[in-house]
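Supplied in structure tokens, the structure appears directly below.
For this depiction, one protein chain was excluded, whereas all remaining protein chains were kept in their positions.
Now for chain A:
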Amino acid sequence: MRMRTVEIGVGAFMLAGILALVVLALNVSGLKLSEQAGSYKVYARFDNIGGLRPRAKVAMSGVQIGQVKSIRIDKNLLMAEVEMEIFNDVDYLTVDSSASILTSGLLGEQYIGVVPGAEDDVLEEGAFIQDTQSALVLEELIGKFLFNKVSE
């Protein structure tokens, strides 16, 4: 009888631990088990990516449709090349879509906003988004503003 309560207690303890781990994984870190399977890759080149980082979200009209996989320098064009993973159910990004690096809120993280175009063909795995707009760098903006003030 004594051993029984001990074993029941230990069983409940283990179960609580496993449940807590599942909560941490799914609810807190937002781990999705089928993330790798359901996405295709799309690339875009930017003059300046600002503070964009891997795992940043890719959004259309503010709704997340994918995430940034990796960022590197294209050695031939000397531009930043961003690799994005777009969810498979997003099959309406046309080949003339445009991508721009935006900031969520005043101090928020940077993300890629995608706006579809008017063509009929859609982006396939490994395609490039041609129409891109770089991140807004605050220093450059202030620099331009000051320059304009001086020349007035």
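Note that a contact is a pair of C-beta atoms (placed from the backbone, for glycine too) under 8 Å apart; a residue touches a chain by one contact, two chains touch by 3 or more; residues count from 1.
The rule is short, and it goes like this: contacts and distances are computed from a predicted model.
The unshown chain of the complex is recorded in UniProt as "Intermembrane phospholipid transport system permease protein MlaE", chosen from "Putative NADH dehydrogenase (Ubiquinone), E subunit", "Dipeptide ABC transporter ATP-binding protein", "Nodulation protein E" or "Intermembrane phospholipid transport system permease protein MlaE". Annotation: of A:3, A:78, A:118 or A:150, A:3 touches the absent chain (contact as defined above). What chain A contributes to its contact with the hidden chain is residues 3, 6-7, 9-10, 12-14, 16-17, 20-21, 23-25, 27-31, 55, 57, 105-109.
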